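Right, one structure below, let's go through it.
Removed from the display is one protein chain of the complex; every other protein chain stays in position.
Think of it as A, B and C in the order they're written, each chain with its own count starting at 1.
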Amino acid sequence: MRLLMIGDIVGTPGQSALYDHLPRLKRGYHPDLIVVNGENAADGRGITRSIAREMMGSGVDCITLGNHAWDKREVFDFIDDEPRILRPANYPEGTPGRGFARISSRQGELAVISLMGRSFLSSVDCPFRRADSLLKQLKPGTPVFVDFHAETTSEKQALAWYLQGRVSAVVGTHTHVQTADERILPQGTAYLSDVGMTGPYDGVLGMDRDLVVKKFLTQLPVRFEVSQGRTQLNGVVIDIQPSTGKAKRIERVRIDDDQPWFE
Amino acid sequence: MRLLMIGDIVGTPGQSALYDHLPRLKRGYHPDLIVVNGENAADGRGITRSIAREMMGSGVDCITLGNHAWDKREVFDFIDDEPRILRPANYPEGTPGRGFARISSRQGELAVISLMGRSFLSSVDCPFRRADSLLKQLKPGTPVFVDFHAETTSEKQALAWYLQGRVSAVVGTHTHVQTADERILPQGTAYLSDVGMTGPYDGVLGMDRDLVVKKFLTQLPVRFEVSQGRTQLNGVVIDIQPSTGKAKRIERVRIDDDQPWFE
Amino acid sequence: MRLLMIGDIVGTPGQSALYDHLPRLKRGYHPDLIVVNGENAADGRGITRSIAREMMGSGVDCITLGNHAWDKREVFDFIDDEPRILRPANYPEGTPGRGFARISSRQGELAVISLMGRSFLSSVDCPFRRADSLLKQLKPGTPVFVDFHAETTSEKQALAWYLQGRVSAVVGTHTHVQTADERILPQGTAYLSDVGMTGPYDGVLGMDRDLVVKKFLTQLPVRFEVSQGRTQLNGVVIDIQPSTGKAKRIERVRIDDDQPWFE
Partner (left out) sequence: MRLLMIGDIVGTPGQSALYDHLPRLKRGYHPDLIVVNGENAADGRGITRSIAREMMGSGVDCITLGNHAWDKREVFDFIDDEPRILRPANYPEGTPGRGFARISSRQGELAVISLMGRSFLSSVDCPFRRADSLLKQLKPGTPVFVDFHAETTSEKQALAWYLQGRVSAVVGTHTHVQTADERILPQGTAYLSDVGMTGPYDGVLGMDRDLVVKKFLTQLPVRFEVSQGRTQLNGVVIDIQPSTGKAKRIERVRIDDDQPWFE
C-alpha cells in the first residue's frame, strides 16, 4: 500500500501547485491513497467547503487540518458531514468534526489519525493518550497513518517513539518546512518530523515575506497575506505492508524551481 | 571558499561522532573552514574548556553556541579568552564573550556571526538589528556566515530574507532536526532552516527517549539524560565566492546507520 | 463555617511568618478550618514531609500545592500517604497523590479541590471539566473550596464564573501577589483572583530581588534564592453557610510592616 501525503496547502498558490503536480505525482508514484493537509488552503487561514470538494474531486482521499482548522467560520457548517476531513482528534469532547477516518483503497484500508501537539499551541487533550484510545479501536496490524500537527521537534519525535510498532507512520505538519530526517524506526514505523508546505516558494511559510519581516522588526500587529509568484510542493511517499501495517519505505518529495520534477 | 558547518554536538556520543567522521569529511569535502555548534557538547547542556579545546585541536575553526551556552558555569571563566567561541551576538551589552569572529583561511577571511531568535526563547535584543550593526563593520563583499539559533521556521526564514544579498549564508540551529529546504536565495545567500544535531540517533533531540516521553505523558519534572547507542552527524557544506561573498552551492550532510558514509 | 486560607509559604521566612501569626489569626478570626498553599515551603521550591507535618501540627487542616509540587523529589515518597496534602487534581490520571479532600470541622465537612491553570503553565487536563467531574461526587449544597493555581487573571475569573453557584469559593494562588478583587459572585461563590504569598517582604515573589533583577537584565540562567529579612503574610477569610454551601463573606488578610496586626 503506497500512501502519498502532501503538506499544508497555502492559499491559491498552494492549490495551483497541488493541481499542477498531482497528475505527475500519480504517474510517477502510483499512490493507492492521497492525504493532504488543508488547514491553510483558504487565503492561508482555514478551508472552505468548495476548496475541500475540489481537492477531493482531484483524487485526494483524506484532508487533515490543524490549529488553523477553524479560521474560516463556514467550516462549522460542513465539517460534521465530511467523514474524510479531519481536525485534530485531541480537541476536547464535543468539538465539531472528527479526527479519525478509515479510508479504503485497492490495497485495503488505511486508518488516518490527526493529532495536534500542545507545546506552544492550544491546551488540547493529551495527544499520546488520544492516540492510545483510538488505536484500541483497531485490529493490530491495521495500517495507520498519523498526521501530527505540532511545533516542536521534541514533541514530534517523542510521539513517534511512543507509537512505534503500533502505527505505520507518524508524519509532522505545521512548521511548513520539510525536514530531512525521514527514517523507518526499528519496529516498522515511518517517521518524518515535518512534511513541509505547498504554496509560495519565496515567502515566509507561504506568507508575504516583507510583511513577516515587518512584524519581527516592529513587533506591531501586521496582517499577513499569502505570497505570490513561483511555488513549491512538499510531500512524502510511504510504502506500507498491508498485512502487517509495517512501513517498508519512506521517500521525501520536494518540487520547486531549484529541484524541478523530471518525468 | 568551502565551509563545513556541523550542528549541535550532544554529549559524548556527539563528540565521538564528530571525531569519527571529521577525517572522512575532510577527505571528502576539503573544507577551508569548519564551524561547529557546541552548545550541548557537555552532557547535553553547555560546554567546557577542555571539550572546546579538543574540538579546536581536531581542526574546528569556530564554535558557535546558543541558549544552552551558559549551562556549564565554567563557561564564564573562559569565554572572554576565546575569540573563536561565539555566544549569540544579540545578548544584551555587557554579556561575557562575543558573538562575532573573523576566521582566516587559505581562501581568505570568513566573518562568523552567532544570533539567537526570540520566539519561544529568551528576551534578548533584536537579532535583525544586531545583524545590521555587525554588518556595518564589514566591507561589502566579505564572506559572512550566520548561525541563527532559533525555534520557529518563521523567524529563521524572515532573517534569511532580511539578510539576503548581505551575507553568504544563514543556517539555523536549535531544533536538532535537519531540514530539507536548502537553497540559494536569489541574491546569493545560502539558506537552511536547521542543520540538525550530532549525537545519539535513537533519542529525542539526543536525550533518552523514555525520559522525554515520560515528561510529555506526566507533565512532571523529569531530568533528561543523553541517550546512548548509535549516533548520527548532521552538517552542511557551503561554497562561497571569496571575492563577492556570494554563495554558489549548498549541500546537506547526514550520516547515520540508515545513510552511511561511503568514501 | 469559617475558612482561613493562607497563600504560598515561601522558604523558612514563610514558615516563620506562618507560625508567628497563626496564633493571632486563630484568636482574631476563630477559623473552623485552615488551608495553606505549601508549594514553595522548602527553599522556595516544593515541600518536604517534615515541613508538611509541622504545618499540620500547628493546626493547618489541608495543604494545597501547585506547579512547584514536585520540586523536592521526596514528595513522591509521601504524597500518596497524605490525604490532606493536595496536588492539582487535573494532572493526568496516574499522577501520584490526589487533588481532592473532604475535611471535617465542628461546622461540618468542607470539600477542598486543588486545580491548576494551563495558560503559560503545563499541559495538564482541562481544569473546568475536572471540576465538573469532582463536583458530581458531591451532594449539592456541600461547602466546596477551590484553590485555583494559575497565572492569568482571565483563566481565574473564567473558572470562578463557570463554577459560581456550584462551589463556595474560588481563590487563586501562584502569582504570589494578593489581589484586591474579593467579592461574592451573585450566586454565592466567594472569589479572589490571588491570595498572595507568605514569606519575605522585600524580595521578588519571595526570592532575592537582586538575583531576579539580574535575570531580567542579563537573560542568563540565574539560580534564585529565598530572600531574607522581614516578612509578610497573605490570606483570606471566608464564611460559608454550612447547610447551603453559599459564601456569605470574604475578607482579605494582609500582614506586614506597613500593615501590622493589631489585637
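Please note the rule applied: contacts are C-beta pairs under 8 Å (C-beta built on N, C-alpha and C of every residue); 3 or more make two chains touch, one makes a residue touch a chain.
The structure presented is a predicted model; accordingly, all values stated were derived computationally and were not measured.
In the complete assembly, the contact with the undisplayed chain comes from C:Ser154, out of C:Ser50, C:Ser154 or C:Ser243. Here the missing chain is touched by one residue of C:Leu134, C:Leu205 or C:Ile240, and it is C:Leu205.
Although one chain is not drawn, its touching partners on chain A can still be listed: residues 70-71, 91-92, 94-95, 122-124, 217-221.
Residues of chain B in contact with the chain left out of this view: 92, 118-119, 123, 125-126, 129. As for the chain not pictured, it touches chain C at residues 120, 126, 128-129, 151-155, 157-159, 161-162, 175-181, 183-184, 186, 193-194, 196, 202, 204-205, 209, 212-213, 215-217, 252, 254, 256, 258.
The rule is simple: only the chains that are shown with their structure count from here on.
In this entry, chain A maps onto chain B through a rotation of 180 degrees when their C-alpha atoms are superposed, rounded to the nearest 5. Comparing the contact residues of chain A and chain C by number shows a mostly shared set, over half of all numbers used being common to the two copies.
With centres defined as mean CA coordinates, chain C is found 43 Å away from chain A.
Per-chain CA centroids place chain A at a distance of 29 Å from chain B. Multi-chain contact residues of chain A (touching two or more other chains): 126, 129.
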